[in-house]
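Dumping the structure here so I can ask a few things about it.
Shown here is a partial selection of chains from the complex, left in place.
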Amino acid sequence: MKKVLIANRGEIALRILRAAKELGIKTVVAHSTADEKSLPVLLADEAICIGPPPSGQSYLNIPNLLSAAIVTGADAIHPGYGFLAENATFAEMCREHGITFIGPTPENMRALGDKATARKVAREAGVPTVPGTDELGSVEEAKRAAQEIGYPVILKASAGGGGRGMRVVHTEEELERAVLQAQEEARAAFGNPAVYLEKYIEEPKHIEIQVLGDGERVVHLWERDCSIQRRHQKLLEEAPSLLPEETRRAIAEAARRLAEHVGYVSAGTLEFLVDKEGNFYFIEMNTRIQVEHPVTEMITGIDLVQAQFRIAQGEKLWLKQEEIQVRGHAIEVRVNAEDPEKGFRPSIGKVETLLFPGGPGIRVDSHLYAGYQIPPHYDSLIAKILAWAPTREEAIRRMERALSETVIEGPGLKTTIPFHQKVLQNAFFRRGAVYTNFVARRMEM
Amino acid sequence: MTPKELKQILQALVEHGVSELTLETPDYKLTVRRGGEVQVVSVPQVQAPILAAPPEVPAPTPPAPAAPAAGPQPQAKAEPQDDCPGCVEVRAPIVGTFYRAPAPDAPPYVKEGDRVEKGQVLCIIEAMKLMNEIESEVSGIVKKILVENGEPVEYGQPLFLIQPV
């Protein structure tokens, strides 16, 4: 591999560029006209414009991206996350054009691409998923299923999404009425009364396992706790989690086994819900590098993006499972250009004063520079700030210190830093009482 | 706000005959009132140069980080139409390889100085083995061909300057 086309933007484009530079691979950054003056473009060996600002015409424009790789002589494409990262067709077209797609195989993506298929694969590999039914034929069927699964259960509309038609049921007495109401709601909302039933997991932790595979062997790099979310958007991640050692091992090994079962290639993440008793349920796999991957890099010392490059070049896994040792604790906050006081409304503008934190245990991944105009066309992530320390308590205090010295200012520009400062000060957070509804319940946001 | 920015604002006031301005932003509040508009006009010598030839407002330059040492610095792209006022730029609508002729041994579609009609093929851009014909958007004279045969072109890259007739 001599030259890689980076088919992404923002901090992840910069992250990939850094990995490539360290490996001695030349970089071409594909960019839209809106990103002409972005930091990855300024730091790349080459840059090529692939379309106008809307991502449909640029970062999702497969012909222009492939063409850009071909005309610049790039022999590989790194898709980053989002955009085309999990598009099996794109990965296949790269292959057809003799360009190495740095990521999983199209077959991997298809095996794990949608939740239903992924659940089937998980069951094959003996990995637990959230117990549930198909469409319910009758109230009696619902009763039998609920008894088997165990209360509480949740009714969900087959055609649904976004919480409509959902109903949590705690006892059999409530069930009949709930099924009828849920069906009525589903009919009203989606024109289809079909509902199904799933185990309801109360206040689960969102735990994900990082894996690396070479198509034959897979190793895990332990877990990240991503429970601090707002409306399913992750805001703060940390590793390791506070789960008991044996639960951590069990989840990690289950994830490793599942990924190995599908012959997984490259970096990937398996997401689990974990209940208060330590039962865990596989939900889905992200077949890409993730925003929060640096958390794992900080505790393991392993460069995941460089690993993606090496695996894509055909290198067999150089890591044995027992060599992957966790040291200390890492926390990442996602700094978004959003106003947390106004419902996390996007807040774009020009960065006039910029000062990132430094010193021991701090890592910053950001494409900002003083004078940079944040374009309105893309997502609002402007920086990831990470703190590492020997213990969680020290990492929290270090992160507080780091945020207190960070300055990202410009006319009208707001960031989520004040929100993160509140999370870090929250007594429940400090003692590790985190779960997916933490932000709603403990911060009332 | 820099003095340069303020100056630009004031120039704008003059140009637009504004006599009073109040501007409040999170960072500043600006109030400007201009008296004696009539005089400005009646004794034109004073401010004439400014009114007559407002200095070109330069495009904002990025206070861009320079990759030191060997790091390449993207050049501020020269605007080709500077060379040919009134010309129309034909830009690449896709990424690919620019060819002036349909085949290696065929004559080029157009040469500098040629007269072209709207819709006439000017070149092809090869992208993923497909030949895409690029047509002229105007009728006119081909003043300049900006790309060499066989060169890669990026999205939006100027290819031709055409003087409409």
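The chains carry the letters A and B, assigned in the order they are written, with residues numbered from 1 in each.
Keep in mind that, in the parts below, contacts are C-beta pairs under 8 Å (C-beta built on N, C-alpha and C of every residue); 3 or more make two chains touch, one makes a residue touch a chain.
Values in this document were obtained by computation on a predicted structure and should not be read as measured data.
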Whole-assembly formula, with each chain kind represented once in the display: A x2, B x2
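Methods note: only the chains that are shown with their structure count from here on.
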Rounded Å distance between chain A and chain B, as computed from the means of their C-alpha atoms: 40
Of chain B, residues touching chain A in the complex: 25-27, 62-67, 71-74, 94-97, 127-128, 152-157
Contact set on chain A toward chain B in their complex: 33, 36-37, 39, 41-52, 58, 63-68, 70-72, 97, 369-372, 411-412
